[in-house]
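With one protein chain removed, the remaining protein chains of the complex are shown where they sit.
Up next is subunit A:
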């Protein structure tokens, strides 16, 4: 085993330039898909909490998007957006939506009812309640959804190779075809490290954001 790890490391170092390219492709796919998913899913989640019908609709589309395997999504969309980066991105974006949607809804709806009633009774408008009360209190839950979905998408991005969008999947798939275990490991292990790193970075970001919301509460007061 340790022998294999040494071989994998050697493979990686010998092909370091390719590795950097693959890692960059992988990372860009994940980041762009995530940013797009966060924007759409948080908005959809907020809409869903304001309107029962929107909620049914948002949740069913979210569920469907999660049930269809990413490979199938790629197969379905490539006639329209062609082969390569865009198809992979679209598939990953679709796949990233649900965890963020469900957590946005849960985060907002789990805010203590008494808190909302107090805010309402004090004369806050629905918008003020959403912006000043519900969203800040939902941030930790929404962030948990973003972290789950990001880690999942680091894995999904391995499939991008099937549509020619590159990424670390290149080495894994080629490695499987050539029975080259060191190559498989050189592609797979950095992905795991990437997932853990992104999760950690988001965790730190969340803590900073939390102190910032409380500080910006004060900043609003100063405005």
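One rule holds for everything that comes next: a contact is a pair of C-beta atoms (placed from the backbone, for glycine too) under 8 Å apart; a residue touches a chain by one contact, two chains touch by 3 or more; residues count from 1.
Keep in mind that, in the parts below, contacts and distances are computed from a predicted model.
One subunit of the complex is not drawn; among "Molybdate/tungstate import ATP-binding protein WtpC", "Phenylalanine--tRNA ligase beta subunit", "SpoVR family protein" or "YeaH/YhbH family protein", its UniProt record names it "Molybdate/tungstate import ATP-binding protein WtpC". Within the set A:10, A:115 or A:200, the residue that contacts the chain not displayed is A:115. For the chain missing from the display, the contacting residue among A:18, A:43, A:56 or A:125 is A:125, taking the whole complex into account.
Residue positions on subunit A in contact with the hidden chain: 112-125, 128, 132-133, 136-137, 213-214, 217-218, 220-222, in rising order.
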